[in-house]
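One protein chain is absent from this view; the other protein chains keep their places.
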Amino acid sequence: MIIGRILGTVVSTQKDERLRGKKLLIVKPVNLDGTDQSGYVVAVDTVGAGYHEKVIIVGGSSARMAEGNKDCPVDSAIIGVIDTVDFTSS
Amino acid sequence: MIIGRILGTVVSTQKDERLRGKKLLIVKPVNLDGTDQSGYVVAVDTVGAGYHEKVIIVGGSSARMAEGNKDCPVDSAIIGVIDTVDFTSS
Amino acid sequence: MIIGRILGTVVSTQKDERLRGKKLLIVKPVNLDGTDQSGYVVAVDTVGAGYHEKVIIVGGSSARMAEGNKDCPVDSAIIGVIDTVDFTSS
Amino acid sequence: MIIGRILGTVVSTQKDERLRGKKLLIVKPVNLDGTDQSGYVVAVDTVGAGYHEKVIIVGGSSARMAEGNKDCPVDSAIIGVIDTVDFTSS
Partner (left out) sequence: MIIGRILGTVVSTQKDERLRGKKLLIVKPVNLDGTDQSGYVVAVDTVGAGYHEKVIIVGGSSARMAEGNKDCPVDSAIIGVIDTVDFTSS
């Protein structure tokens, strides 16, 4: 999994039926020091995360194991809101 | 998932039976500011997307969860046409 | 999927039983303008592709969905010979 | 699989039900000479690894094959504590 920061939303009307009702969020991957990485990912929110919150993102087929994503065409899901990240840099 | 822009099509006659009738589109991944990323992906259109439209692309095994792709040898699918992308850059 | 160009073959005698009879080809990924990308991939040919032909390559678990690859230990397969690629660069 | 070094932990209260009780560790991928690679991964510990230990990390759907991870939304798991790495550089 990686850590990301929620930046925004993607709105789509013409879409796969199994995406109906799902919240698609734009997430920016972040480094351990809190700075942004390059790139972004569009992930399904499954835990009610809020804007700018730091979240845990799961990718690949395991994104379909997140609550409500069974058999859905999604490859990235937000599965947790992060309270704290504790680490030593050496 | 990532956001892309449809650039063209790939035509193939000699192909896997399960690709018959599928529309293979060339999609350019784009950044959040709308500029192109490097590279491209060949994705199966499953939502009737049009040229130059911005779309949502799902990759990996989840591309087989998109409408009509069950058990097909595809690793990338267009699953939504994007209306708007709302985000803050900071 | 990506587009590639067939460069050669890999010959292996001591191998997994489920690779018996499979043709392992060396494929060079190409850009939309036809130039080579860096790197290469070893893919199972499932459509009778010929040397130097441009082909469609599927990766990951979906390579096992290609004709004859069910339950085989392969992560890349050639699933189509390309007739034409039509795209606009802007 | 890759080799990593445990740097810390991620704490999350608001999370997917199937993450309850799982220990989420921050792991730094390392090179064969023991130096750090860039980036990090958040992995589920399944073998009781300790801080700064060198571990084996499995990614993708196979992370769900690790002890206790069946059907869980995880894409990275620690599956072994490394005793020794023996290699020749040429």
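To keep things simple, chains are lettered A, B, C and D as they appear, and every chain counts its residues starting from 1.
Here is the rule we use: contacts are C-beta pairs under 8 Å (C-beta built on N, C-alpha and C of every residue); 3 or more make two chains touch, one makes a residue touch a chain.
Remember, predicted model here, so these are calculated numbers, not experimental data.
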| Sole residue of C:9, C:31 or C:88 that reaches the chain not shown, by the stated touch rule | C:9
| Can you list where chain C touches the absent chain? | 7-19, 24, 26, 40-43, 51, 60-61, 63-64, 71-76
| So which bits of chain D touch the chain we can't see? | 1-3, 31-32, 46-49, 56, 58-63, 65-67, 77, 79-89
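The working rule: only the chains that are shown with their structure count from here on.
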| message | On a C-alpha centroid basis, what's the spacing between chain A and chain D, in Å? | response | 20
| remark: Per the C-alpha centroid definition, the whole-Å distance linking chain A and chain C comes out as 32
| Sites on chain C at which at least two other chains make contact | 61
